[in-house]
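Missing here: one protein chain of the complex. Every other protein chain is in place.
Think of it as A, B and C in the order they're written, each chain with its own count starting at 1.
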Amino acid sequence: MSQASAAPPPASGAAPSLTKPEMKKTREGFGHGLVQLGETNPNIVVLVGDLSGSTNVNFFAERFPERFVQVGIAEQNMMCVAAGLAAVGKIPFLATYGAFASCRAADQIRVTVAYTDLPVKIGGAHGGISVGPDGATHQAMEEIAIIRSIPNMRMVVPCDYWETKKATLAIASDPHPYYLRFGRESVPVVTTPDTPFVIGKANVMREGKDLAIIACGVMVYEALVAAEQLAARGVQARVLNVHTLKPLDEEAIARAARECGAIVTAEEHQIHGGLGSAVAEVVVATHPVPMELVAVRDRFGRSGKPDELMAAFGIKSPDIVKAADRALG
Amino acid sequence: MSQASAAPPPASGAAPSLTKPEMKKTREGFGHGLVQLGETNPNIVVLVGDLSGSTNVNFFAERFPERFVQVGIAEQNMMCVAAGLAAVGKIPFLATYGAFASCRAADQIRVTVAYTDLPVKIGGAHGGISVGPDGATHQAMEEIAIIRSIPNMRMVVPCDYWETKKATLAIASDPHPYYLRFGRESVPVVTTPDTPFVIGKANVMREGKDLAIIACGVMVYEALVAAEQLAARGVQARVLNVHTLKPLDEEAIARAARECGAIVTAEEHQIHGGLGSAVAEVVVATHPVPMELVAVRDRFGRSGKPDELMAAFGIKSPDIVKAADRALG
Amino acid sequence: MPRLELSVDQLRERALLVRRDIVTLLAHSQSGHSGGPLSSADFGTVLFFHEMNLTPEEPTAIDRDLWHFSIGHVTPVIYALMAERGYYPLSDLLHFRSYVGHLQGHPSKHDTPGIDVSAGSLGQGLSVCCGMALGARMDGASRRVYCVMGDGEQQEGQIWEAAMFAAHYKLDNLCAVIDYNRKQIDGDVQDVMGIAPLADKWRAFGWNVIETDGHDIPKIVDAFAQARSAKGRPSVVLAHTVMGKGVSYMEDDYRWHGVPPTKDQADQALRELGTSLDAWTERLRAHVSSSVAPSTNGVS
Partner (left out) sequence: MPRLELSVDQLRERALLVRRDIVTLLAHSQSGHSGGPLSSADFGTVLFFHEMNLTPEEPTAIDRDLWHFSIGHVTPVIYALMAERGYYPLSDLLHFRSYVGHLQGHPSKHDTPGIDVSAGSLGQGLSVCCGMALGARMDGASRRVYCVMGDGEQQEGQIWEAAMFAAHYKLDNLCAVIDYNRKQIDGDVQDVMGIAPLADKWRAFGWNVIETDGHDIPKIVDAFAQARSAKGRPSVVLAHTVMGKGVSYMEDDYRWHGVPPTKDQADQALRELGTSLDAWTERLRAHVSSSVAPSTNGVS
């Protein structure tokens, strides 16, 4: 089935450039998606915790002030107010930094939102070390572990502007709770407006049978760059964009293990409980093969420039290439 | 090194009975451990969130009222008050139900406790489906995923009364933050007062080379029972008690994979991000072998009797035996 | 019509039935909370049989009033009120907290018809009700929202976030009730973590505060009426109650917060309440269809 939602092969002219990629903010994809939803669905409401600009819900606030709810600095309350709105038929999207969405309101997500299975859509901004100068406290890198552990929760980690916008639209029409993770900085655009996006279906961004690089978020770009470099050395790497962390496309992952025989995962998240361990859960249960995890190695982030930090924390394309060599070792 | 801390083989008379096990509460091990600490170390202070009896910190409260801090129903505050006490030289242990310790105060754990790396010791009671009649909201089954994802955090999930008491004593003397998970009901005693306990060193509870059953908490008992049943069929299963979830005894796990060739993990926790995926992370990176995860399959718990629930949720010894058959293919 | 507005005598009678149901269901489950459910029985009865516009036959009717118990542990009173009001047969109460049956230890939307939002973690409910009240206003609906909280629960900071929010958005279609029984698990609320002066706190957070005797039916009826007439701000009713109210050996004793009576204790309690464990168990067992009104036999 994943084949069905495979991206156009890079051969086609439609494919975005890896060398001079267009740079766009994923959070703007969220903001623009919300405005589009607001136009078509009167039940869409948006809540924010004093972070309208940095989550880009300000776009929605300007267009639909009567459906915009400013909650102030009170993430626990925001999560449950959203649940109450959902309980009376609204489709609430809320936004704050991922560190606070996933941690400050974790109990509210678990009990009120997830156990009740309400269609609350959580927008977690500032995901990953690429947040930059704000430093460790604002660099959310635990959300995948936390959200995956909670029953009924769904989670999407889109890779670029277009995918974030599509994900925002898609999760609105599924009557379950979702966590959508996006970042702060402009990141390379690696999909097109017509790249298929189906919740729960991984996208094959590049074909290959020697190795599979399974990535999500901004790391999909790093994976594609790494695949180029590997190709130059004759290693054909498949790049799988697992934009949906939950429910996971276990079939696509098992197929990657079976057909490629070695896997490297790449994520802008802590190594324990992230994409890598989600993939490992599937691999050991279906087709055990050697795996290397490229992720933040159980360390808090720090201040610095986004690129500088991604390099210092070992999650750039060269790190993926090294991991590939070890996995093929 | 793990060998060093291997338990006496069941052959030895010291070994507790599996058929008529002594039943004791792990939370009492916590309570008794705290009293012992209080007697020897004046810096030990204990905090609770209106749950003195069900966490058994009441033992400490009676003996050392001047070092006991009742915080009321305010888990966020309790976590940070403990951090403040640690910042001025105290060794604070706090207690509440695991669902609230891990979720209600997750942001406080991440930023104030873990990022500062303060010696706050978090006692998470009522871990697992075995909590029983209280139902889903009080059955904590996400703690391993949440705590493992946070840098600087350590985590111990002891298997019985004695191990809980030893763990309580051991974590007090390590100047880092810890999460200690224990349960509500009386559970089988499977270790003795002299069974070695070393933080980060898994205990081999039973030797075997056909298969490894890796378990923590009350599931160690279920694993031992399953191993008996498998032995009756000629399958010699090693039972590894991974009481420390973080730092994980990667060496013992890798050795189990290498020497046994197949692994079953068993935990009273959600399947995503728990012991099973922690073990899978190590297995795929060291020695990929077939694995089966026995855990709660991404479902909320419900009311019922502890045993009834463990059976209904598929985490009793027969489920481990079935998983072993699948793993051995 | 959905707003029953029973007479004071009828309400007293219903409250008695509810207390008997609570004791009986706990005697059978041998697990669960006694103290809070009994202290909440009187204002709970006024809410369900006088104040609120309810549609048990159609639990999700869009014009109904909304209610939510933020203190999820008081399921015995919630379930008794729901059963007496016709959400499901009384016989269901005999399967509280068991693996069979739909009455979970804490309220669960997907198990129990009529529960809108699951609960069990303290401090979250008022925020939920804020969202419901705001949503109702967005829809221009006249429905009201009622939230039941505990006094120990006031120690949760999220309640004060919600209090600020409700006042900021002038949610006058929201009414909170606090079961002010002065007890929580570890003892007296003032000893565990003092919340006094509670009325001053709510006033400083912008709420209309109404204090009442939480066991005086006419006063409770009047308190909710006052709340309904208050415009431009939310109202909170501080219902001064006694933990374990109605059962002599439980009254004002925090040790009854979370434990059920033994069968013998339950029988003694039910005799104080004018019936017996056998008689009342039989009454519950006999009522197997919520479309048939339950008998009120045994009510003195």
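Here are a few things to note about the model shown:
By definition in this document, contacts are C-beta pairs under 8 Å (C-beta built on N, C-alpha and C of every residue); 3 or more make two chains touch, one makes a residue touch a chain.
The structure displayed is predicted, hence computed values, not measured ones.
Across the whole complex, the hidden chain's contacts among the shown chains comprise A, B, C. When the omitted chain is restored, the residue from A:28, A:50 or A:185 that touches it is A:50. Between the chain not shown and the residues C:70, C:155 or C:281, the one that touches is C:155.
Screening A:56, A:77 or A:241 for touch with the missing chain picks out A:77. Residues of chain A in contact with the chain left out of this view: 48, 50-54, 70-74, 76-77, 99-100, 103-104, 132-138, 302-305, 308-309, 312. For chain B, the residues touching the chain absent from view are 45, 66-67, 69, 71-72, 74, 76-77, 79-90, 92, 107-108, 110-112, 115-118.
Touching residues on chain C toward the chain that is not drawn are 123, 155-161, 164-165, 167-168, 193-195, 197, 200-201, 203-206.
Note that in this section only the chains that are shown with their structure count from here on.
Of all chains present, the one whose mean CA position sits nearest the global mean of protein CA atoms is B. If you average the CA atoms of chain A and of chain C, the two centres end up 42 Å from each other.
Annotation: 37 Å between the Cα-based centres of chain B and chain C. Across the assembly, chain C contributes 108, 118-121, 123, 157 as residues in contact with two or more other chains. Contacts with at least two other chains are made by residues 107, 110-111, 115 of chain A.
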